[in-house]
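One structure, pasted below without further comment.
Of the protein chains in this complex, one is absent; all others appear in place.
Per-chain numbering from 1; labels A, B and C assigned in written order.
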Amino acid sequence: MKKLINDPADVVADALRGMALAHPELRVDHENRVVFRGEGPRQGKVGLVSGGGSGHEPMHGGFVGRGMLDAACAGEVFTSPVPDQMVAATQGVDGGAGVLHIVKNYTGDVMNFEMAAELVAAESGAEVVTVVVDDDVAVTDSLYTAGRRGVGTTVLLEKIVGAAAEEGRPLAEVADLARRVDDAGRSMGMALTSCTVPAAGKPTFDLPEDQMEIGIGIHGEPGRRRVPLAPAREVAEMLVEPILSDLAFTGGEGVICFVNGLGATPLLELYVLHAEVAALLDKAGVGIARSLVGPYMTSLDMAGATVTLLRCDDELLRLWDAPVVTPGLRWGA
Amino acid sequence: MKKLINDPADVVADALRGMALAHPELRVDHENRVVFRGEGPRQGKVGLVSGGGSGHEPMHGGFVGRGMLDAACAGEVFTSPVPDQMVAATQGVDGGAGVLHIVKNYTGDVMNFEMAAELVAAESGAEVVTVVVDDDVAVTDSLYTAGRRGVGTTVLLEKIVGAAAEEGRPLAEVADLARRVDDAGRSMGMALTSCTVPAAGKPTFDLPEDQMEIGIGIHGEPGRRRVPLAPAREVAEMLVEPILSDLAFTGGEGVICFVNGLGATPLLELYVLHAEVAALLDKAGVGIARSLVGPYMTSLDMAGATVTLLRCDDELLRLWDAPVVTPGLRWGA
Amino acid sequence: MSTEELQAWLRRFAELVHEHKDELTALDSAIGDADHGANLDRGMTAVLAALEEAPPADAAALLKKTGATLVSKVGGASGPLYGTLFLRMAGADTFPAALRAGYEGVLARGKAEPGDKTMVDALGPACDALDAGRSVAEAAQAAAEGRDATVPLVARKGRASYLGERSAGHADPGATSTALLLQAAAETLS
Partner (left out) sequence: MSTEELQAWLRRFAELVHEHKDELTALDSAIGDADHGANLDRGMTAVLAALEEAPPADAAALLKKTGATLVSKVGGASGPLYGTLFLRMAGADTFPAALRAGYEGVLARGKAEPGDKTMVDALGPACDALDAGRSVAEAAQAAAEGRDATVPLVARKGRASYLGERSAGHADPGATSTALLLQAAAETLS
């Protein structure tokens, strides 16, 4: 295993130390592994808490800051954080207006956040509302299964909902907005290589030199199917087509088109893919209102990419454009 | 070769299309492969032009914008751009106050920028001053050789000098400042894997599973030595020690500590490395005034990292903190 | 269920998890995210340390401590599920009753049904065996059979469900660790 780490057991703690050093504007609670805004909770503002397994950096810790999250819990690599962390985060961001938990739809994340919310309620703590993100069209949605995974829409949702919370909107409204964003976002991903979980020490799956996986998740879960390598143009089709056939994206104010790198894919290639995605959207009559291209939600050292489309109206775009000051996303301030 | 590209011959053109789509605030001259600020030259402002081979994204095109470069020329992958591109860039940014060429010290880059400057002079074009960045301590510096490579200091220099140009300072002063930054910066890099040049189709060098290269460049040039894999703590030592022994970094206002990913190294690992670098600097009595951690100067899909230290005074820090609005670096505005 | 017996059980379970850590992770690599072995190993190591540090007064306290520690240290799906299992066991007097209560906790927390290709498929048969008056060894046997029966299933819960048809052909990691839990019980509980 080739990684710039020390003991695999220490990778999350070590990375959080590095992150704290790189971003003195944040406050890192190393014991609970929670990244907080440096300035603490603002009275009357809804607190936004997210988190999940580590290995997806900059998500979520890198999205803590003005206009986005108030706190992020870092679990072990690819393992949901534990309820204690979420309780500490919730208490630490409570400004009296309640706290929104933004949870990616994975059994572990959902159950741990659920237990955390129960614990907070048992202590008569902050009012907590939970929103679950489930946007991955690679997964068949059904009442009888765990449902769709939460992937790229999470990043867009945290930004947009973060802007709404910053405006001082009440918890119910912020939560409604979050659900609206989740409803309007769809994603699909692919991998050229597997990732290697540090504690496992070897690639999660073997992928021959001439093959790629379509429909992968962001935890090294293998995809829905394995196909021969193809040019970016065809890869774009394999990602965009299932998204477009899952939701109507035409009309409105266009989409936010998010082409995301999975950790080992250079920006050069993401731009190539973005050009192909844009060409397909153009052909389908879907306008791109905003683009986001880069490694914002990674899967350790996986080479590959995900595409997320979020159908926007004026309000979503205005909130997207609002100032954000985090290590991972920053503009307008 | 596993890459999200179409025909290897088209990779630069395709990526520039994607970049233009992702960043409508920039103006991309696709014929000359030059990325310009959207708003055009400002009268009385020194124009800043850089460029180099592609494959280092976001460098340099991603550093075009307010507070940084005015234009960047994109060469073929790992191949210096040609003089025509540099002439087009120079003419396109000329606001009457002269143009600074920021050139990384590679034979090809130096000669092509030299020919461009000769061409501009022959046409009585803008006054051009050239500054060459040579900061890689892996390379022995000598009058009889090509000298040191230009690596990580380039990013810091473009930011700092960009801020000075934005203030309206005259060309000679801006050029002096650039030389001062180059003198105060030192870098060292390492690779866990080789990169694969698209047109070559296979890794530039073979690196066994249990080995790494120390002292690599950013074009897949093999390093100075090959050593067994080691924990991040020891890797940090191998990078920091040669930097500290090349220049005195103590005193002053501390350093900008830049831990850079080479394209296939996830942010998680860069934070781990940053923590180790910071610990070594602390032990050596070198204060970190600012940190920059991320993939800002890549080498296609190479896994590995470079460390750059820039000795700062008040002025350099003030210019570093000044607003910058580019795809790759953005703050304060 | 004496405190000593339960402690022996947990110690043996921790041992088995540690021995089978790589195997559990390999199973989770095939249809999940390659961390089930690391997760449970981290959790049971923490449990042993916690029990060592402050030996609980009685069986209920011991089970509660175990459950709470797993919830606090494991995360992922297995943290809440194994945690709930032990927390709910604390209320009962006999092992069969305790395991049944734990099982119901797992069902309530995870909302999986038998046949969804989860730990439920090993735990359920073990509870049924005990309730039918069979020995712990027979319950362990039932859990092992339940684990084996997950192999052909298409997962409907947990990460493996994302694979759809491709999840068939592999044993479920959680069912496999649950079989170890029952094996440890067979070796230590009377």
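In the analysis below, a contact is a pair of C-beta atoms (placed from the backbone, for glycine too) under 8 Å apart; a residue touches a chain by one contact, two chains touch by 3 or more.
The structure displayed is predicted, hence computed values, not measured ones.
Chemist: Tell me the shown chains the invisible chain touches, ordered by label.
Modeler: When the full complex is considered, the omitted chain touches B.
Chemist: Which of B:N6, B:T79 or B:S187 sits in contact with the chain that's absent?
Modeler: Considering the complete complex, B:T79 is the one touching the chain left out.
Chemist: From the list B:A13, B:V129 or B:A200, pick the residue that touches the absent chain.
Modeler: Considering all chains, including the one not shown, the answer is B:A200.
Chemist: Touching residues of chain B against the unshown chain: what are they?
Modeler: So the residues of chain B touching the unseen chain are 53, 75-84, 106-108, 111-112, 114-115, 136, 138-140, 144-146, 149, 197, 199-200, 204-205, 217, 219-222, 224.
What we mean here is this: only the chains that are shown with their structure count from here on.
Chemist: Please find the path from chain B to chain C through touching chains that uses the fewest steps, and give that number.
Modeler: Graph distance in the chain contact network comes out at 2.
Chemist: Which chain's mean C-alpha position is the greatest distance from chain B's?
Modeler: Looking at centroid distances, C is the chain farthest away.
Chemist: Please compute the C-alpha centroid of chain B, do the same for chain C, then give the distance between them in whole Å.
Modeler: Whole-Å distance between the two chain centres: 53.
Chemist: Using CA atom averages as chain centres, what separation in Å is found between chain A and chain B?
Modeler: Once rounded, the distance between the two centres reads 29 Å.
Chemist: Can you check how far apart chain A and chain C are, centre to centre, with Cα atoms defining each centre and the answer in Å?
Modeler: Here the centre of chain C sits 30 Å away from the centre of chain A.
Chemist: Could you list the positions in chain B whose residues touch two or more of the other chains?
Modeler: none
Chemist: What are the residues of chain C that contact at least two other chains?
Modeler: none
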